[in-house]
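Here the complex is missing a single protein chain, while all its other protein chains stay put.
On to subunit A.
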Amino acid sequence: MRSLKRSGLAGAAVLLAASAALAGCADDSENDGGGSAGGTAPGDGKAECEGMTEWGDLTGRDVTVYTSIVAPEDQPHIDSWKVFEDCTGADVKYEGSKEFEAQLQVRVQAGNPPDIAYIPQPGLLQTLVGTGKVVEAPEGVSENVDEFFGEDWKGYGSVDDTFYAAPLGANVKSFVWYSPKMFADNGWEIPETWDDMMALTEEIAQAGDIKPWCAGIESGEATGWPATDWLEDVLLRTGGPDVYDQWVNHEIPFNDDAVVEGLDTVGEILKNEDYVNGGIGDVKSIATTPFQEGGLPILDGECALHRMASFYAANWPEGTDVSQNGDAFAFYLPPIGDEFGSPVLGGGEFVAAFSDAPEVQAFQTFLSSDTWANEKAKATPGGGWVSANTGLEISNLSSPIDQLSAEIFQDPDAVFRFDGSDQMPGAVGAGSFWTEMTAWIAQGQSTEDSLTKIEESWED
């Protein structure tokens, strides 16, 4: 027993010594929120560094960026910051993860947030602002957003009228993919109105060689999301942006007559055995086809039209010519009537900051500027990126589809609306909305039943 006591004491002594050593290492972290870091920025006086030097010398300071964008799309982002790093001396550290949405919340709750996070959904931004850890956007960012982005975009980066997050990248969801070569061979014209599009659909179906539309909504646990985009896109056209906003914010019931009309309009295409599912099968095959493969029959000449977002460009197999006269391209999903202008459904990321250190504010301001948008465009030679920043020179974008997207964003008549399911509560926007739309297609569930079930799942 005596030896035991001695070893116990020795253990305690070791523990004490270790903790003392560790405590000695802990330094009081410097807390200089906002303002300048002092000194002169390395790039002071250089023309390309305009607007980046006012925070002083940021050499040796790190900015950590956490995003949902992973390889290979991460490298263009990292390259686009080179000017910033050279001008300010700060070091930007990038981390992308596909588990971003869950991990970000873990890190924020544990008190270990990144300096900057690219948030792909306004709904997630609201949740994070609710934790009280998100820092309000500095003045410079707000001014940049006023100058370069539409008011609708600023609204999506705000929570309760406080502006937190500047928009970053964007994508257009109101696209119909088609094969320009197939259209040219058959003498088909790109439809300018919804009626033209339906007439073309009927013409292709009548010819009897192929079914005009193809679609796929399978996406693992997120199965159904492409169908929600269909409804949102069409509702923007049949009901208009105001009804759309009320619907997204649950000011009208989910199964409002306007929404029923919208979904029935979608059903005229997606639930018509004569129109779908070109090159794949019948209506039900839409539910079992992975969304990545939904448009591929276009390349085989077995399908003519595929409604999918601009990012579908990455899904065409290597070697596919994606351009105005190539194997695949997209046209803007035409409006229904001219009452509501040209509605554009889209998505994008927002830059939220969890720190107000000078290097973070400097980086935030840089990201919201036209300088960054153009740097990013130049750093993305393979295409697949676009921003709603109106300071973006369209000629800097390399791929034709990105150029078309940017033109749509910069069109003064365009009425932009963010993907609605991304703004709804998770139980609806990432739950019943997906599953009921899948049932609507796979089980032939009626429009009213589907919408009513979603309405019932929405608890305010």
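Everything that follows uses one rule, which is that a contact is a pair of C-beta atoms (placed from the backbone, for glycine too) under 8 Å apart; a residue touches a chain by one contact, two chains touch by 3 or more; residues count from 1.
Everything below uses one rule, namely that contacts and distances are computed from a predicted model.
Per UniProt, the protein behind the absent chain is "Carbohydrate ABC transporter permease"; the candidates were "Tryptophan synthase beta chain", "Carbohydrate ABC transporter permease", "Acyl-CoA dehydrogenase" or "Putative zinc finger protein".
In the complete complex, the residue from A:V70, A:A184 or A:A427 that touches the missing chain is A:V70.
Across the entire complex, the residue among A:E318, A:E339 or A:E459 in touch with the chain not shown is A:E318.
Screening A:R107, A:H250 or A:K271 for touch with the missing chain picks out A:R107. Although one chain is not drawn, its touching partners on subunit A can still be listed: residues 3-4, 19, 22-23, 25-26, 62, 64, 68-75, 78, 93-99, 103, 106-107, 109-112, 114-115, 219-220, 292-293, 296, 311, 314-315, 317-318.
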